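This report refers to the structure that appears directly beneath it.
Only a single protein chain was left out; the remaining protein chains are all shown in position.
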Amino acid sequence: MPEKDESQAKPREEPRIGVYVCNCGGNIGNVVACDNVARVLGKLPNVVTSHSHMFMCSDPGQNLIIDDIKEKGVNRVVIGACSLFLHEQTFRSAVERAGLNPYLYYHVGLREQVSWVHHDNPKEATDKATRMMMGGIAKARYMRPLEPVRLDAGKHALVIGGGVAGLRSALDIARRGLQVTLIEKSHYLGGHMAQWERVFPTHQKARVLLKELIERVLAEPNITIHTGAQVVRTQGYVGNFQIKIRQEPRGVHGAFPNEQEAVAVCPIKQRREFDYGLSTRKAIYRAYNGCVPESLVIDWENCTKCGECVKVAPEGMINLNEEAREFDLKVGAVVLATGFKPYEPLYGEMGWKEFPEVITLAQLHRLLDDEGPSDGKFYWNGHPVRDVAIIHCVGSRQIEGVHRPQPDGNVNNYCSRVCCTASMSMAALIRQKAPDAKVYDIYEDIRTYGRGHEDYYRNAGKEQVTFLRYFAEEIPEVMRADESADRPLLVKVKDHLTWGETIELPVDLVVLATGMMPNPVDDLIGMFKVSPGNDRFLLEVHPKLRPVETAVNGIVLAGTAQGPMNIQESCAAAGAAASKVAALLIQGEVELEPFVAVVDPERCNGSGKCIEHCPQEEALTLETFTENGRTFQRAVVTPANCNGCGVCAGVCPNRAIDVAGWRLDEFEAMVEAITDEIPAMEGAI
Amino acid sequence: MTITDKEAAQKRTAMLADLRKERREKVEHAQSLLKGQQAVRKTLSRVMQGEPRSIPEIAAATNLPPHEVLWHITAMKKYGEVVEDGMDEDFAFYLYRLAKEPIHE
Partner (left out) sequence: MTNTLKIDALVVGGGIAGMQASLDLADQGYQVALVEKNPSVGGMMAGLSKVFPTLDCCSCITTPKMSAVAHHANISLMTYSEVQSVMGNEGDYQVRVMKKPRYVIEDECSGCRSCEMVCPLDLPDYDNEYGRGAHRVIYVPFSTAVPQKALIDIDNCIYCGKCLKACTTNAIDFAQQPEYVNIETTSIVLATGYKTTPYDAKKEYGGGRLRNVVHGMMVERLLAPTGAYGRQLRPSDGRQPDNIAYVQCAGSRDLTLGVDYCSRVCCMYAIKQAMLLAGALPMADITIYYMDIRAFGKGYEQFYENAKAMGIQFVKGKVARITEDENQNPILRVELIDQNSRVVERKHDLAVLSVGMLPGFDPNSMYGVPVDKDGFIKAPNPNISPTLTMREGIFATGTATGPMDIVDSIITAGAVAAEAAAYIQSHNGHRQLVAEQTERSVTHA
């Protein structure tokens, strides 16, 4: 709980302030004259010691602070450095190690707010840095020790998305002894991995690998799985999220002997999503043979409830009147593993949809799959495919102004990371299946970067795949060949491996190596208040310091929801996410920042204004007290629900409510100090 | 110096002498390195008395290969014996001079 406040205005011990100005290895020091700033600030009242240092965050830098606290009796610390997002925790723990309350330190952002934005004006930047530090020092005079808000945390995590990343993180969290609920939107587990024929870098059967993983997940007693399930509402905060799940009915319960018959009698024919439309399915169907859960499922959108299937199935097996159900979960942390979707080319983009002989790499996987729509035979339109062109970077590495934007106006300017190796692997597979086929590989750069990936590239060369290189500004053209030609399509490429000559390739099939896009999860983004990045994938706090955490405490990322990754990388990220969840929940308690509203009981007269204006649910309540025979009302704060916005402090007519760590007296002192005269200094520049 | 300090100092001297004897070969090698270094540094200090100079200028004046001069200047700069002071006219080379008083970091 934040401290109960007795004296609003006066600090109770003489402030002895230590001031530290970080050069940030030149990031700040090359613009701001840090030595001078430190010297000037050293003259301010209450400042006991003032330093400039190359790297305050390094051990020697931290030791400087610790020594000053221990030896010079410093009891308030003001650090001017990078962004507090980066190193607030670093410095708090240093201050705490020295025996001082960690909230008696204030961080001034001299990098993002000064040196980076004013690098063209060192003099003014130095002046601004000095003033901001003066503000910090003024605040420090008023800072009081605070304690973090400690709350019980549910030892239970929710994993959203049952692709390989979600499965892997669920397993890792559960193996640590925590409870896990995994929800998957579709009616089967495994996500996209289930659709691939073989996977690099091991050339293993994807579904064999996946099955092993799913079996491990099913064998784990701490994991509960719901398929056909999605989040519909969330509330709460780290350690204590309340989540409402909606589960679509499956309609079919368990396997039965004459399943095939039940499917056969269904009159509805639909595009089979699993095969990217290369085959069809019924309104009662199974995503693929061997999927988990394995029972059939009803496609409610297209089912007419004609009841034919019910008639042939054993009694009670199929229920076409089953209702969706909703249920609540209480979890301490959430893993977002909602995955990706393949880029869908625009109409006419390299012949897409215009010519049926243009397919995507994902479709090629289905086509070459022994259990796929053509039983793995490399046939198209009933004819064996002879010559193929694979075109890279479709929907990846796009350039604004060159590539046609998607309907929402976006272009994908990132690399999708998996398509190069996946293409190389498929090119070789084509040559195995059709040894006489000519395979042309039309690329910008071959990015077989990972361990074992380069082998696929070399192997493609050995398999006599012909490479042509195009530049993004000169996109290859796919067109219909003359009636007389014996290949239906013509690919025109300006090839930069041969003086930029334009080459025409007659082919039977064009494969577009389409990239990855984030699965649309705007609903989750809204509910959990996480942010997407410029590439529209979910955004981490910092790619190096906190690579799987979002800005919302307790919400972590796993797999391709965060950006293109292959299976190995998705699993590694899932493990990292599990580590974070375990570290967070294993103690059964979480700590929240103490920057929450505090009520001055002397001044509060129960006007209720604060409650009226509070934007948070259940953060403030009016309660009735009886003291010395007098009954009155007073505002009470529930710290866990308060986000410290300070609206209450603005509306209180009695100045009876304030935000701990950011009180009005602190603000006033800061504003005054920032506009103050900078102390004069001999020799200052 | 009190008696005990003196004793300690004597003991220390004796210990160092023993170590030098014990590890003669290595010590001799290190001593030869030191001699070489001292000779170079003396020459460098001599030619760097006046105006700040660039590495090629110092190399020409000392007859030492420029890359060697660069190494010594780098070392001397690290330990505060030399400071950088401006650039040549073409902005191709930095200029160096002896520190007025060796600054210790």
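Descriptive notes on the structure:
By written order: A and B. Residues from 1 in each chain.
The rule is short, and it goes like this: a residue touches a chain if its C-beta (ideal position, glycine included) is under 8 Å from a C-beta of that chain, and two chains touch if they have at least 3 such contacts.
Just so you know, these numbers come straight off a predicted model, no measurement behind them.
Across A:Val231, A:Ile475, A:Ala573 or A:Val659, the single residue that touches the chain missing here is A:Ala573. Note that of A:Arg39, A:His107 or A:Lys155, the residue touching the chain absent from this view is A:Lys155.
Residues touching the missing chain, restricted to chain B, are 12-13, 15-16, 19-20, 23, 26-27, 29-31, 33-34, 37, 54-56, 59, 66-67, 69-75, 77-79, 84, 91-94, 104-105 (touch as defined at the top). Within the entire complex, the positions of chain A that touch the omitted partner chain are 23-27, 29, 54-55, 57-63, 82, 86-87, 90, 93-94, 97, 155-156, 164, 168, 172, 175-179, 199, 201-202, 204, 209, 212-213, 218, 220-228, 247-250, 252-253, 293, 295, 322, 324-325, 397, 399, 413-415, 417, 445-455, 458, 469, 496-500, 533, 535, 537, 542-545, 547-548, 562-564, 567-569, 571-580, 582-583, 586-588.
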